[in-house]
Every structure is written in structure tokens, then in C-alpha cells.
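Only a single protein chain was left out; the remaining protein chains are all shown in position.
Chain IDs A and B follow the sequence of writing; residue 1 opens each chain.
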Amino acid sequence: MRFRLIPKEERFFDDFVGMAEQIRVGAGLLQEMVAPDQPIWDKADEIKEVEHKCDFLTHSVIQRLHKTFVTPLDREDIHALARSLDDVIDAIDDSAAVLRLYKIDHVRQEARDQVRVIVACTDQLVSAMKALGKKMEISGCAVEINRLENEADRIHQAALRRLFEEERDPIAIIKWKEILDFLELATDRCEDIANVLEGVVIKHA
Amino acid sequence: MRFRLIPKEERFFDDFVGMAEQIRVGAGLLQEMVAPDQPIWDKADEIKEVEHKCDFLTHSVIQRLHKTFVTPLDREDIHALARSLDDVIDAIDDSAAVLRLYKIDHVRQEARDQVRVIVACTDQLVSAMKALGKKMEISGCAVEINRLENEADRIHQAALRRLFEEERDPIAIIKWKEILDFLELATDRCEDIANVLEGVVIKHA
Partner (left out) sequence: MRFRLIPKEERFFDDFVGMAEQIRVGAGLLQEMVAPDQPIWDKADEIKEVEHKCDFLTHSVIQRLHKTFVTPLDREDIHALARSLDDVIDAIDDSAAVLRLYKIDHVRQEARDQVRVIVACTDQLVSAMKALGKKMEISGCAVEINRLENEADRIHQAALRRLFEEERDPIAIIKWKEILDFLELATDRCEDIANVLEGVVIKHA
């Protein structure tokens, strides 16, 4: 029998890295979806599969949380991280779902720009989760996510301004407003994770 | 003088059953409201009264929580359950309020289907809260609520698809989108409760 070198509770970090990597995959699929002028609607199914995988990982983190006596981070932080990561993929999934539901056949450029920022945010999430498990510096990732969220917010505001200035069809406005808002929500929720991480860093300083 | 057989803190479970039963009443009233082709607008007042009763129960749970030293469940779980139950009746109340506010005079079939699922979810909530107080199995209820939430989600998506395909009046789309979203929120929030319950079960396994 081999010794168990990695204590069971360290698996939390592996799960967090796993979730972040899945979210990164989901963001990449969304980027492929909106790359052409007409979105590739079928990508919504692939993103939904990724969302199911994240759901499963969230449940397994929360189940492990309730079964583990000594946790590597405060229980509330583990719970908040799992829930926040799940919220990011939900926003990505919602964005893809409405792009198809509304039969969007022409991608607005700002949506593409927002997705580019989402992808950059999820790169930072993967780095942050890997660093967290190795007790390495993560504040750089948090700062970068905050910067990206500000950029996403500016793009979102500009997108809404142009939408209301140029679009005369109210139904198109309703559809696009919801899509742009879901994309903005995805980066907002990455920022929520950055806030949780900042708290974790301070506590363990 | 009689012995106090039921310790004071057990009243938490009675309050939770009471809240779930009120929510079930609210869901039933919403079902009556949308049963005929033209919704019975006055039901919105009856639902508002139920919502006030739940508000009162939520406050009494939270006040008891702060006064009780030893609680039968973790304080955070009691708080989360009270808040989540209150969120369900709020979504039901919001749905009824906008049906009247927007003077809806013809119920869309999918809305009726969503309400049917909400009623089924609230039946499960009552069963789950009763089982919780008797330390009985509740995971069956949690699984069923998850299944119902998936069904509600499919109905909601189909409802939006048909709404945007068939309805040409943008103002009608704005109104109905909000109603359908509130109905979807009600089942979403039942799922939040199921998630809290799952955590409780695991902790006390």
C-alpha cells in the first residue's frame, strides 16, 4: 500500500482548476460561435455540455466540503468560489443559448469584443486557480481581471449606445440588449471571483 | 406544570413547514389566476396577502435564529432556507403582479404550463420541509425539484421561442418576456432550496 501523499482535502484545488479549465473551454467555444458573421448556432449545444460538466464539478466540491473536516481554505470561501465559478459558465451558456434562441444571423462587433475579454478573463481564472493550489501569488490575476472587467464595461456601454442609436427595430433591440447584458454578466462574475480571491490572499498573508 | 417536550429551537422546522405551505397556497392561487383564458386579476391581491404572511414568517425565523443558542441546523443553512423560501413567494407574487399590471387579457399556454410545474415544485417543498423536521429522507424531493426545474427551463425556452416567432407587437413581447422570466425565476429559486437541502443532508449523514 502506498502512502497517500496528497491529503484528500487538497482535491479542492484540483476541482477549482478543473472548473476554471472547463470555463475556459466554454469561453473558447463562444468565441468560435461568434467569429463568423453568422453565429454557429450549434456551438450552443457544445457549451451546454461544458456547463453540465461544471455543474457536476460544483456539486462534487460542495459535497466534499460537507464531508471534509479540515479544509485548506475557509469553508465560506470554498463555497463562494465554487458558486462563482459556476455562475461564470452559466452566463456564457445563457449568452450562447439566446444567440440561437433569437436566431441571430449577424454578430454585432461589440459582442465579439466582449467575448474576447471573457476569454482573457477565463485565462486569468485558470492561472489564478493553479496559483492558489501552489500557494503562489494570485493578486496579479485579480488585478488583471479587474482591469478586464472595466474594459468589458466600456465595450458594453458603447455597444448599448450604438444599438439604441442605430437600430430602429424594437424587437431587435430587445434581443440584442439581452445578449449584450449576458456577456457583460460573464465578466462581472469573473470580477466576483477576483474579489473572493483577494479576500483569501489577505487572510493567508 | 408540564415538561416542554419539544425544545424551543425545533420551532424552526414548524416555521419552514408553515412557509412552504403558504408558498403552496400562493402557487395554487396563481394556477387559479391563469386557468381561464383571461386571467383573474384579483387573485393578485390574494397572492400579495400570502406573500405578506411569508414575510412575517421569514422575519420570525431570523429573529429566532439570532436569539437561539443551539440551532438544529447550521445557522447559515437556516438563514439560507428562510431567505430562499421567501424568494420563491416573491417570484410568484411578482408574476401575478405583472399579469395584472400589464392588463394581460389572454394567457399564453406555456405560462400555464410553467405554473403547473411551479405548483409541483411547491408540493415537493412542503414534503421536504416536513421530512426535514422528522429527520427523514429528503433527497428524493431534491432530485424531483431538480427534474422539475429542467422541465420548467425547457418550457420557458420554448415559450420565448414561440413568443419571438409569432408576436409582432414589441410591447406585447416586453410584457410577456417579463412574465415568462418571473415564472422561470420561481422554479429556479425552488432549485436553490433543493441545493441548500442537499448540503444539509450531506452534513448530517
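By definition in this document, a residue touches a chain if its C-beta (ideal position, glycine included) is under 8 Å from a C-beta of that chain, and two chains touch if they have at least 3 such contacts.
The structure presented is a predicted model; accordingly, all values stated were derived computationally and were not measured.
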| item | value |
| --- | --- |
| Candidate in contact with the missing chain, chosen from B:Trp41, B:Tyr102 or B:Phe164 | B:Tyr102 |
| Full-complex contact with the absent chain, from A:Ile40, A:Val119 or A:Leu160 | A:Leu160 |
| Contacting the left-out chain in the complete assembly, out of A:Lys67, A:Lys103 or A:Lys203 | A:Lys203 |
| For chain B, residues in touch with the removed chain | 59, 62-63, 66-67, 76, 97, 101-102, 170-171, 174-175 |
| Residue numbers in chain A that touch the chain omitted from display | 157, 160-161, 164, 170, 173-174, 177, 195, 198-199, 202-203 |
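Everything that follows uses one rule, which is that only the chains that are shown with their structure count from here on.
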| item | value |
| --- | --- |
| Chain centre separation in whole Å, for chain B relative to chain A (CA means) | 28 |
